[in-house]
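Just one protein chain is left out here, and the rest sit where they should.
Up next is subunit A:
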Amino acid sequence: MSSNKKYWKSVEELNENSSIVETLRNNEFVEEIPTDAFLADESLSSSSTSRRDFLKYVGFSTAAATLAACEGPVHKSIPYVVQPETIIPGVADYYATTMFDGFDFANLLIKTREGRPIKVENNRLTGAKFAANARAHASVLSLYDSLRLQNPKIEGKNASWSDVNARVKASLAEAKASGKQVVLLTSTLASPSTERLIADFIAKNPTAKHVVYDAISESAALDAFETVYGERGLADYDFSKAAMIVSIGADFLGDWQGGGYDSSYAQGRVPQNGKMSKHFQFEANMTLSGAAADKRVPMSVADQKLALVKIYNALTGSSIGTAKTAHDAVIAKAAEQLKQAGSKGLLVSGIQDKNAQLLVFAINQVLKSEALAQAGVRYVRKGNNAQVAQLLKDMAAGAVHTLIMSGVNPVYTLAEGEAFANALGKVKLSVSFTQREDETALKSTIAAAAPHYLESWNDHVLTKGSYSLTQPTIRPLFNTKQFQEALMTWNGVAGTYYDYIKAGAAGFLGSSTWNQALHDGLTVYGGGVLAGGTADYAAAASALAASKGAKFELVLYSKTGMGDGQQANNPWLQEFPDPITRVSWDNYLTLSQADADALKVGNNIVANGGLNGSYVTLTVNGATLKNVPVIVQPGQAKGTVGLAFGYGRKAALKEEMQVGVNAYTLYKNFNDVQSVEITAESGEHEFACVQSHKTLMGRGDIVKETTLEIFNTKDAEIWNPVPVVSLDHKEVEATKVDLWESFDRSIGHHFNLSIDLNSCTGCGACVIACHAENNVPVVGKSEVRRSRDMHWLRIDRYYSHNETFLGDTEEKENFDGLGLGNYLVGDGQADASLPGFARLENPSDNPQVVFQPIMCQHCNHAPCETVCPVAATSHGRQGQNQMAYNRCVGTRYCANNCPYKVRRFNWFLYNHNDEFNFHMNDDLGRMVVNPDVNVRSRGVMEKCSMCIQKTQLTILTAKREGRPVEANEFETACSAACSTGAMVFGDVNNKESEVAQLAESNRMYHLLEHVGTKPNVFYHVKVRNT
């Protein structure tokens, strides 16, 4: 039952003795207003400026400002000389394209205004499988990165492309003549045209070879797939076909095997006809998938391998001996349920071990899993670790004559980066095609300026049977050339790369045409279902069962915001709070409370609400990483620690973005699990963490959740009770009591936003989409730490445990036996009294997680509106709570009175301000600004507008076309970005719209209903299939 749970946002809150949490909860302002400090300033009284002087200054500056304001500035307006037919100033154009940067991939629609791309949207045509994640949404800002490489450089000096080509051609000729090795080192290329060019290149230069290198390797899975199915690819599972999902260390809602599974996963997560999928997650780090799981078991990677073998044993009836783990009961249960589910079951694993990956196929084949049987093949990872290692050896030995790199940054991303940099010196000519002058480009002979994908042509076969095209949406901003164009020049192919792609497209277009495919961004030309295949699974299982664990496992992972670190100079991504830890602008070592206690490290919250963490030093096989800050992560498996890739970069990064530590230096042998030694260091790290900010002032639980069993068997009043308040000393439903007479909203449009806590995975695409759509400023690390982040939409993350009296009593009564054995192992799972009590003592070991996106709730009876002294915030009849920035005088009363804490105050001018040197401080970065939304100035309050610019445009379009608005035509930036369907926006007065039906659902509830604010945003009770 929902009301039985206590929700908490940080470990600190569970600490009864922590005075800070209590203080923070009761504080109106997170930070105290420092009046005393100001008045106590000694220099104030001794100042030579007297009161009279002060008044004189004030008077003069007022008069001067007034006089200066009398003369209006002269604005120039410069029309096109010849206006392109497709561009009408003020009207947005959309182009379908495909993003693939070697790590992230998505089928996109790019919104352009006056010829400049300003926003990334999802392509929703059939066949467009991959929705944009947070990084894809932010990629449009990377186009306008002021630190992009603007010219090709030879040995650090600007050069022309003809010089570059001459240099490379000469070197290739020399290599050919002397029979020396030429290597093309690229990121994964899923582009048939590029591959043809490379094949052509190798044919012309017989000493050349092509090495594919993924910064974050999926080599084990690729090898396993190749063994079973005979080609280098990955299975493209269909999670919507699975009713029982077991994931062993696979963060498939994150970046596991490229990611992009969230929409198919979410389809099964919404209870329909009393059914929803069930999800077991065995993992070390707390991931998005673990957070979404019905049953999450924290376990080390060594244990995960055993678990995999145990499940393999259970399903195939084999009996490979495995050591005992602490979670055998749960593993057995998972295996049992998988067996029951049969073809509706699916097991996935993220263990970087070929044997483990082979067992995944073995288990799914035994299950006859539909998710695998109907899976396609994805070609988004092709890296080959062995070849990369060989290349490094060859380079060090001086055997490589010419090295041409594209889309890779091995000096930064290789564990042996330094060795690679040295070896580069032994290469006669090294060329790096790159958008930024990164670590590798700085060490290369030629830094070849490459265009952003929004300036490029390309084609991709991301999955078997679908052909996607990348088209430019803007002319190249700088003097750049694509790697492919250069290859064409070196190969002696005439024409442009566009011609080349078009000429080779015939085989992929199927029944479609080139123009149609280009318009749609993709075409589906054939089926992509996996053929059969097999391998020696038993041997793999035996080998896996014999693998050994380490004392401390370091589990390296990629963060939702940063991925592999390509976009580290993107302020939107840096400021994006990690969905799990809620920390922005940093990476850190996550570790469990028990391990933190043992190491005598931890976190504490300082008086202003900022989070601090201790430093540790990590040593992996001789390599050390100093001053890694620590975050105690509830749910982190004991004996494991986590660290994210993508941080700690310096080259081509603004100073503000040079944060974190480089985890790649510990990524030995491309293994994401390393045996690590941890030593505590002195000093404290200041995090910019938003988790302890914006508390609800003790107003209670705003997350409602229940179990599938209760949901199916009990009435909605039980699991979704409407809060009651006292009226005339009687208990009355809060929704029935009202101070005001309600405005009749049945006429015209009435906008509502529905958020389903069941399908929200916390991926954060909406946060970045909102950033881009609404010109939300970036405030920087120190301001975020001061809880002055400007995100209009935040995704709150709550941990929970049945920690109430009732829940605990129930749990205690159900204890069965002493369970000494389990206790000694350190298990908190078994239903015996010793481990049970230990669990009760320490609830943060394995919490349940709820993500709750919160933006302005657009209350029909909004508390903010009544307290504004200047009526700057008011209510529209369409349900939107409107904020007139030009009227706001910045009293902040509204933010004070908002029960949801969704209002954001502009403490500073964030554009044209050198103090905030992010994209809004340079002309290039400002090109991303949405011209339909105001850029706010200092001293005004702002908040979610429910994308009123979008709803108004939809209405206007309908009016212009003389038709009613279609049922599901209304959209907000967040609802459009949501790939799982958790956010649905629309007009509740249109009974045919999806949101109107969702509003009638018995899972629907409003936040803090007892306050009587009558919000226009509603949520759906989270149902767990436990």
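Operating definition for what follows: contacts are C-beta pairs under 8 Å (C-beta built on N, C-alpha and C of every residue); 3 or more make two chains touch, one makes a residue touch a chain; residues count from 1.
Definition applied: contacts and distances are computed from a predicted model.
*Asks:* Looking at what's absent rather than what's present, what does UniProt name the missing chain, "ATP synthase subunit a", "ABC transporter permease", "Spermidine/putrescine-binding periplasmic protein" or "Quinol:cytochrome c oxidoreductase pentaheme cytochrome subunit"?
*Replies:* Answer from the UniProt record of the missing subunit chain: "Quinol:cytochrome c oxidoreductase pentaheme cytochrome subunit".
*Asks:* Of the residues listed, A:M883, A:V902, A:M920 or A:V1017, which one is in contact with the missing chain?
*Replies:* Per the contact definition at the top, the residue touching the missing chain is A:M883.
*Asks:* From the list A:A334, A:V673, A:V776 or A:I948, pick the residue that touches the absent chain.
*Replies:* A:I948
*Asks:* Looking beyond the chains shown, say which of A:E655, A:D744, A:D914 or A:E1000 touches the absent one.
*Replies:* Answer from the full complex: A:D744 touches the omitted chain.
*Asks:* Extract the touching residues of subunit A with respect to the undisplayed chain.
*Replies:* Within subunit A, the residues touching the omitted chain are 69-70, 72, 74-83, 88-91, 744, 746-748, 872, 874, 876-878, 880, 882-887, 932-935, 945, 948-949, 952, 955-956, 958-960, 962-965.
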